[in-house]
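For this depiction, one protein chain was excluded, whereas all remaining protein chains were kept in their positions.
Order of writing sets the chain letters: A and B. Residues in each chain are counted from 1.
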Amino acid sequence: MAKYRTYPYDRKKYQSNQKPVRSKRVPKVNPIVKYFKDLGTCLSEGSTCVKLSTVFMGLGHIYNYQFVKGILVFLVQALFIVYLIFAAAPNLAKFSTLGTVKREAIFDPLTMQNTVNEYDNSFMILLSSVCALFIIFMFFLFWVSNIKSMYRTQLLLEARKHVNTFGEDFKELLGEKFHVTLLSLPILGVILMNIIPILILITIAFTNYDQNHLPPSELFTWVGVRNFVKLFTQTTTSSFGYAFRRILEWTFLWAFFATVSNFLLGHLIALLINSKLIKLKRFWRTLFIVTIAVPQFVTLLLVRNFLADSGIVNSICSNMGITAFLQNIGLVSKNITYIPFLTSPGWAKVTIVIINIWVGIPYQILISTGILLNIPRDQIEAAMIDRASPYEIFKNVTMPYVMFVEGPTLVTDFVRNINNFNIIYLLTQDVYVTTDQALANSHGKEVDLLVTWLFRLTNEYYDYKMASVIGVIVFSICSVFTILSFSRIVAGEREEVFM
Amino acid sequence: MKIKRAIISSLLHILLAFITFLWIIPIIWLVVTAFSGYRGIDISHFFPETWSTKNFGTILFKPDSVVQYVTWFKNTFIIAVFTCIISTVFIFMVGYAFCCLRFPGRKQLMVFSVVLNMFPGVLSMIAVYFVLKSLGLTNSHIGMIIVYSAGSGLGFLIVKGFMDTIPVSLRESARLEGANELQIMLKIILPICKPIIVYQVISSFLVPWGDFVLAKLMLNSGLSKDWTIAIGLYNMLDKSLINKYFSIFCAGGLLVSIPISVLFILMQKFYIEGVSGGAIKG
Partner (left out) sequence: MRKRVLSIALASIMVAAAFTGCGNPEVANDTAVSEAPAADNTGDSGGTDGAAAADAVQNLISSTTGPVDLTLWASEEDQDFTQGVIEDFKALYPDVTFNITLGAESESTAKDKVLTDVEAAADVYTFAHDQINDLVNAGALQEVQATYTFDVKNANVQTSIDAATVGGKLYAYPMTADNGYFMFYNSEVIKDPSNLEAMIADAKAAGKKIAIEFKNGWYLYGFFKAVGLDATLNDDGKTNSCDWNGEGGIDVCQAILDAVASGVVVNMDDGTTVTGIKDGTVCAAINGIWNAQVASDAWGANYEAAKLPTMKIGGKDCQLSSYSGFKLIGVNPHAKNIGWAMLLAEYLTSEEVQTARFEARNLGPSNINAASSEAVKSDKAISALAAQAPFSTPQVIGGNFWSPAETLGQILASGNPDKTDLQQLLDTAVEGITAPVND
């Protein structure tokens, strides 16, 4: 049984006020303001132990005889200080310039060795600084929460209430604090693979990191919002503004058509398969699922060759006279002897949407089969008793139910299609050549989505700065759509309906 | 009446058969090309003029610097197994925390996660590469496992949607009987979530088989024995190789799909339940 320091017991103060911290909570206060207000309260009203913790974390615990906790917290602080001095500070010092010493190597022909100076690597400075700032921020949160917990302990002790021992705290991880246990590892992973990279992406958007400034041999530095200005304006020497507008338009158009076509056709085919008039339902469904079984990139690369200008489909079409027919009705230019499925702007856009239907519908069939199986039977039966026609049943029972269940996912699919990298990249890379010269001057293509344009800028032209600007824009667009659709679901009471 | 029904029925069958035909035809092309005796792309004949199984022989028994299929399969399989375990565990934990537990900041964290999840990895892959490089994990399979599974917790929404349909009373009564949260999670919720877990296992198992962008960036030593199936197959369609390796590419694509189809057909029931159950709420 752990001992605790005894505080002077002020009965008057606590009898009237059972929950001292809670009572201070004012409804509808900006959470950030409240966060710092609470911190202020802790610091002003806290006793010695709280004040001790502000400088030497852990001392407060030890002052309260909580030795194990105290040592653990103190170790965290010590580690942080060591990290700050030895790893973070040297990089943070160069953060404002991103390095000033260029790499210089002197080759000695006799020893056949390079002598390299102590050079700065702008990217590593940026990376370490972003990590350091992030860790400092996390440490600040830890520091505040430590102070607040000290203050809470103090209040509990003053009120002569039970304070958790280390063992009890540990046990809480399976009870009250179970979410901490569950979420720590996944959050760590997300920080490493998602948050830090996104922070780096955002910072690169404000630098001149491109092919002429590639570390380790060159330095790059901050340039302010110049890259954003470049993306939105069109001058005689830069067509980025034009390319951005064209590609953004197509991105939205594509996302709309891809989402709607998949949704509608998927449900129609699922309805057809599940119709009473169709036999061997499982057989038909399995045939569609076969297309899922082959990995997507294999099928897409296959289809790209299948529909190539001198591919098998074109040979067959030209033998059957389809190419000539299309030329006669003006869909195919007379100058070419093939159907440009993936090589002329108009054809390519249509083909891509159709192939997306081809790829997406098997999944849609799986989903809607599940949903259709869940349609409340009684409603359909009631409708049948009323002698409603199949069309009326579809319109008045099936469709509303499907929309209720699937409506929200349409927005998710829309956002996902904005970022549908695989389909566009695998179908058009190395095949499609743009005929729009202004687009070509910015390395874009008519069929590009923002993501594939970004990928080409990074992968082939090393224009990381512009790619990052586009990345930031894509991120903002996606965030807006997602928040619009999800805050309603998450914040509303919808998630409680089934409980 | 009956005759009319039969006519409609057969018309619908014909329609369905036609649609299915459209869906299947590239797959048929994949299969016949894989069995062709010709190594490049045959653009004048749909069905090959000579049939042979030597493409399969090449990829299984005669590795060269371009084709190391068995090694790739092993690499991908190991990465896939670990990715699938870690991802499924992460997603289940996060889904459970958001569905069944109440803690301060929960809703904000959820919205934040959903937004982050919408952000495609392709955008920030250079940063991911250098983060892994500073940890010394590029060109290693551990690095690949981390790339595929570390951020997987963000994909919790479908699992949460499924769990939301489980009545609260089940958990309450268990709590009254003195079970702690861990026990409730493992003994009560986990068994009910079987369909959605199967769905998650399949989906996360498939990720390493289909990704070539990240894998290509991370495994950049130029040694084909380090690669995964996706990079290997993608590499065969390089301009200088496609005319020698296209039918081998098809054979390789076909072989990958066999274990996946078996998995799918076995799990079809769970998959449908899982995906639709999740979609109801997700």
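The rule is short, and it goes like this: contacts are C-beta pairs under 8 Å (C-beta built on N, C-alpha and C of every residue); 3 or more make two chains touch, one makes a residue touch a chain.
Note that this is a predicted model, so its numbers are computed, not measured.
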(request) May I ask which residue of A:45, A:249, A:381 or A:460 touches the chain that does not appear here? (result) A:460
(message) Can you tell me which of A:48, A:117, A:145 or A:435 touches the chain that was removed from the display?
(response) A:435
(request) Would you mind spotting which of B:10, B:52, B:180 or B:221 touches the chain that isn't drawn? (result) B:221
(message) Across the whole complex, list the residues on chain B that are touched by the chain not included here.
(response) 40-44, 64-66, 126, 129-130, 133, 138-139, 217, 220-224, 238-243
(message) What does the interface between chain A and the hidden chain look like in terms of residue numbers?
(response) 103, 105, 107, 109-114, 208, 210-214, 216-218, 236-239, 308-310, 333-337, 340, 344, 433-441, 443, 459-462
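The rule is simple: only the chains that are shown with their structure count from here on.
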(message) Going by the contact rule set out above, which residues of chain B touch chain A in the complex?
(response) 5, 8-9, 12-13, 15-16, 19-20, 22-24, 26-27, 29-30, 41-46, 90, 93-94, 96-97, 101, 103, 106-107, 110-111, 113-116, 118-128, 130-131, 134, 146-147, 149-154, 164-165, 167-168, 180-182, 206, 209-210, 212-213, 230, 233-234, 237, 239, 246, 249-250, 253-254, 256-257, 260-261, 264-265, 268, 271-273, 275-277, 279-282
(message) Considering only the defined contacts, which chain A positions touch chain B in the complex?
(response) 123-124, 127-128, 174-175, 178-179, 181-183, 185-190, 192-198, 200-201, 204, 269, 272-273, 275, 277-279, 284-299, 301-303, 305-306, 308, 310-312, 314-316, 358, 361-362, 366-371, 373-374, 405-406, 408-409, 412, 415-416, 419, 421, 425, 430, 451, 454-455, 458, 464, 471, 474-475, 478-479, 481-483, 486-487, 490-491, 495, 498-499
